[in-house]
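With one protein chain withheld, the remaining protein chains of the complex are depicted in position.
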Amino acid sequence: MKQLQTWGRTWGPLLAIALVAVALLMVAPAVLSPFRLNNLGKYVCWAIAGVGIGLAWGRGGMLVMGQGVFFGLGGYAMAMHLKLEAAMASGGPDAVPDFMVLYGDGTMPGWWEPFRSGAFTLAAIVVLPALVAVVLGWAIFKRRVKGAYFAILTQALAVVFATLLVATIKQTGGFNGLNQFTQFFGYNLYDPVNKRMIYSIASVALVVCLVLVWQLYRSRFGELLVATRDAEERVRFLGHDPANIKLVAFVLAAVMASIGGALFAPITGIISPSDVDATASILLIAGVALGGRALLLGPALGALAVGFGRTTLSETFPDQWTYFLGLLFIVVILFLPAGLGSMWSQALGRLRSSRPTPTRASAPTPTDELEVAR
Amino acid sequence: MDAFTTPLLAGTATGALLLIAALGLALTFGQMGVINMAHGEFLMAGAYTTYLTQQVVTSTDLSILVALPVAFLVAGALGLLLEVAIIQWMYRRPLDTLLVTVGVSLLLQQLAKDVFGAQGDPVHTPGWLDGNIDVLGYHWPFRQMFTIVLAGAALAGLGALLRYTAYGRRIRATVQNRDLAETMGVSTRAVDRVTFFVGSGLAGIGGVAVSLISGTNPNLGTTYIISAFLVVVAGGLGQLRGTVIAAFAVGVVTAFFTDWFSSSMAQVLTFALVVVFLQLRPQGLFTVRARGLA
Partner (left out) sequence: MNDDYLEIRGLTVEFDGFRAVDAVDLTLLQGRLHFLIGPNGAGKTTLVDAVTGLVPATGLVRHRRQDLLRTKPHRIVRAGIGRTFQTATVFEGLSVLQNLDIAGGIHRRAWRMGFARRGTPSYVEEALEIIGLASLRDRPAGVLAHGQKQWLEIGMLLVQDARVMLLDEPVAGMSTEEREETGDLLRRIGSERTIVVIEHDMDFVRTYADVVTVMHAGKVLAEGTVAEIQADPRVQQVYLGRAHEPMQEADHA
């Protein structure tokens, strides 16, 4: 019996991830219309970013309120490449994107040039957000800036990023963003089969991210990350620099958001400042909070639910969606800080044993920091 | 000379606006560790109060003066409501208050959109504020000077409240050591409510000033909240002078950057400056050695 329990604890989560994979890759394409499937693909992109937020915020205690920035870095990097692909397909190897002719003098900024290469673009989608996260995270964590300060700074970054995008209409499309892509690495984007392929890529990416955090959460790093969240100073006196531990989680979260954004662009056919600004970042947080920030599947499933809810509610009550979102935050954080998923985990825990097992990372600790004796 | 005085004076006015907005934030953040993201919407409430007051009190010259205390009360009441209904249940979870108030902020924005419409409403400038004075080549509008006067008055009023009244002593005691204050017979719960009322009320006053400069707008809060928070972060907690210096510094610096580059570039550079500044002083300009939030 005990052996079965240990087996379940180790492989149970993996089984759950497998179920998600089957649902996304086999069931959904079979039952959903191409339109709905594409919508689901959009939610999957948010879920990828959500998995990263779960890692940084749920396990690491860093409230990342500006993940839209990293979502945007990936999204815009991909969109730039797709824009150039579209331009080159119709106007030859030196063609520039249409909006530059429309709003500007038809010359392309030099930093667009490398994005003609697909390989460069793919590398940039990973390297660019990692670089930004390392620089910002280093500056913030090394100086032991944390808690609310960190949250405010990340949100400020999102505001700044969106403002910058809106202001640079000739370089980034401004308020309209980048849209009207025709091809995705040579595949025609108007062909439903290719759309479905991109959906599958996004789903696989989500599953890979989930497996990655599953391994991280069961690793010693995962334990250390939670320990850092709960008692940063104590971890320092274990001989670790908490800044490095947090940095790893923050950078991984940034790269995941970027990958989500990169797939978001071809799936929705557009990326614009409103997809990456402070409000978009908060929307990403909402799903994670709803699903359960510290759980393995909570963030992803929560993000899918919020995405689905957004579409459905916007269709039925076009103007009331914001009310729902606001209430969701209040109700979930006030009454269910560990998320909906925690109810499921608790029920499972009760099933396993009568005495309550203190789950390692189910609930966020109330106080941010342990009082070091003076 | 123009190139220097224009951003300096306009920036000072922006700084004054940021100061009024940041004072309330610094107060509630410093005392309770509560990050109120709905603070910007209290600013918005102040602006709409001005608009509504002008519908009732038709004399524009008078309406602004009526709007000031009314806006203080309206925003203060909203703050009190927020404290009683939600925040008092989660004082031990500072990061979570941040998210809950994000929810409140979304609700209030949408509410303003539904009640007043997505477009902003104009607020009339009273005659005695209509005009400007020539300062070294810059036609400094009276409205901007009025903002500075208002910030000065708010600062003086808050300073007097903290320094000379019994409540002020209790607030200071609570900021420095909540547990000790509690054992000395201070009802920190009551003190928290007063702080929230006053802090939010100040945002209402700020809203009146904002409405004179840019009218009303459902998204008005979001424009100011982040800058105000950056002011609080850079200024440090527990002392008003840090907030004052940081507010005017951010206001003036942003104005110069705007003048030299563009308003969007100014935002980027100001943000970068705050991050760099935190490298030098991670706790902000001034901090009281207290058990406050790290």
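Should a chain be cited, it is by its letter among A and B, assigned in written order, with residues numbered from 1 in that chain.
The rule we apply is simple: contacts are C-beta pairs under 8 Å (C-beta built on N, C-alpha and C of every residue); 3 or more make two chains touch, one makes a residue touch a chain.
Please read all numbers here as calculations on a predicted model, not as lab measurements.
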item	value
Omitted chain's touching partners, listed by label	A
Which of A:R143, A:K170, A:R196 or A:R218 contacts the chain that the document leaves out	A:R218
Sole residue of A:L102, A:A123, A:M197 or A:L238 that reaches the chain not shown, by the stated touch rule	A:L238
Sites on chain A contacted by the missing partner chain, in the whole complex	215-216, 218-221, 223-224, 226-227, 230-231, 234, 236-241, 358-361, 370-374
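Operating definition for what follows: only the chains that are shown with their structure count from here on.
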item	value
Interchain centroid distance [CA atoms averaged], chain A/chain B, Å	32
Interface residues, chain B side, partner chain A - complex	29, 33, 35, 86, 89-90, 92-96, 98-100, 102-107, 109-110, 113-114, 222, 226, 229-230, 233, 262-265, 267-268, 271, 274-276, 278-279, 282, 291, 293-294
Interfacial residue positions of chain A with respect to chain B in the complex	61, 63, 136, 139-140, 143-149, 151-153, 155-157, 159-160, 163-164, 166-168, 278, 282, 285, 289, 319, 322-323, 325-330, 333-334, 337, 364, 366-369, 371
